[in-house]
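Just one protein chain is left out here, and the rest sit where they should.
All chains are identified by letter, namely A, B and C, in their written order; residue positions are counted from 1 within each chain.
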């Protein structure tokens, strides 16, 4: 059983009519809805909860944390962001969706600005450039999104471990839309689609990619930070 | 002309007799001494200076910052560390020497703990595994260091852009000793040798690697953070 | 069920008394012996068989091919080597053991000389530098091999996708001992230990790494070469 926590700032879906229409109970509940299964147990959390719903206890009990945020990044406390970073380095998987590129935990893990170009309401085609990666398993070679927010290069991230998806936008841009990173014992997947006023997460291939990413990102070693020990020489240990 | 600032915490060399013997005027002055040349202009800075010697003005005027620190990492202010990070992302080169792996600016740029195994007083052989990289230019395929502090794997860093040197230690360990990273517009080189009580920086091949790294890390684009603009679509710009 | 074919040139174990003692029925039978299980079905093949035991039919029916060769690389026909390359590009996993670095199929897949330094009879310590990779799952952070052939850098291979193991040798060398590569739809693992006159493959951790590699390298997409189609534009396909 993989324990997933889906975190959402949950602001747009309570104030913006288009977002409400797409995700009436919030993006977190929608994502939880399609992820939950025999071997994935999902809880949700959002900004207004005590400790933003991601207390030390919750994170210790989370195998993979999914993060969606857009306009309220600065409302997340520095303590909570540092806690997420620590748990990722300890082995918790982390899936950063859409504008989570600018979230505090993601930026702490990347070390860069994570800036990019952007524009509303474009067409997107997501191309797989790494078909043998587990995250792309069972997904067609490209996915059409009739409407999505444009995110374009230069995307200020460290060189990814793997680039799995490249995004093509009708207005003339490209983007490294699906990227993996390893930090400490933790696996990270950034995935660009998912603007709050479009029904991107209703797309079954998008759902499949996120589900694949949950399996891929789950902890594979005993949770804990990589240590910093004084180490005996071979001669002494013999 | 490349403007280099060599930063040192400058604590050991004023209190430890062995370090004083190796580097009587401090590691910063020693490194500055072998780097200065017709096309490299060097200034030095250390912890006790106002703003640790790395004010906004100094960093704006620095092409490549070399950093040496060991036991006083926590005395560096968070503001100064964030300032260094910002300038690296803007294009300033950054060379992190030896125990600078645990310095605040390096950890901010990596996003990980940068932990490792360690032990005093071992033999090291540094092997080049990337001979065509500019940082290895003109350096023999391996360098013997009769005595050096052992740093061993698991080294908790993101996957480097390039691994140029692997360290072999007599006591049975290996280490990714010379690694490059790109963050924003900035180039970073981490180089493991250089414990304060050994004469590692007196070695001419070690000096050559650091000099090569200065040339490699100098800014190659106009200084500035990668921006985050709203971007017009191709149709509108035509 | 994963179908594995273990290929061996099978020369040393019929002529060299030390090799016969370590692997009386050949390395292929020994590897097959520890791999076979409920979900891994193993067949063996060797040089003297018709078509070297790796006909088109056999390779089509093979999910992962394990290759051991040392002194008889040139006895493998160019046709057989090209056939292996084609099947790897089509998705068959390929595990190249020890001196298979100089085998024809491996060199075709790498495009380089795959040269390295070597010496008999040294001690080795294999360090994991990528503990979250599936190939390292359940294996301790290092493995001691009391005696092994030394393989040292410079190892003339393309930059690996992932370096999972670094080898330390008592005589002063290091080596990228466990490396992965993706070529076409195929996954490749090169693993350095396994000289014919030492009992390396009797080591349970070495066995575990090879078993992990079999699971990792099995085909993840429908077998076939990546195609080269004329492709309709988006406008026409709408």
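We take it that a contact is a pair of C-beta atoms (placed from the backbone, for glycine too) under 8 Å apart; a residue touches a chain by one contact, two chains touch by 3 or more.
Note that this is a predicted model, so its numbers are computed, not measured.
By the touch rule given at the top, the unshown chain touches A, B, C in the complete complex. Touch with the chain omitted from the figure is made, among A:61, A:141, A:204 or A:232, by A:141. For the chain missing from the display, the contacting residue among A:36, A:134 or A:172 is A:172, taking the whole complex into account. Across C:3, C:75 or C:183, the single residue that touches the chain missing here is C:183. Within the full complex, the residue among C:31, C:110 or C:143 touching the omitted chain is C:110. Mapped onto subunit A, the footprint of the missing chain covers residues 125, 127-129, 131, 141, 152-155, 163, 166-169, 172-174, 176. Residues of subunit C that touch the chain left out of the display are 85, 89, 108-113, 115-119, 122, 150, 152, 154, 156, 158-159, 161, 170-173, 181-184, 225-236.
By the touch rule set out above, subunit B reaches the unshown chain at residues 91, 125, 130-132, 134, 137, 182, 185-187, 220-221, 234.
Just so we're on the same page, only the chains that are shown with their structure count from here on.
Interface residue usage between subunit A and subunit C, two copies of one sequence, is largely shared: over half of the residue numbers at the contact are used by both copies. If you average the Cα atoms of subunit A and of subunit B, the two centres end up 31 Å apart. With touch defined as above, residues shared between interfaces to two or more other chains in subunit B number as follows: 152, 154, 172-173.
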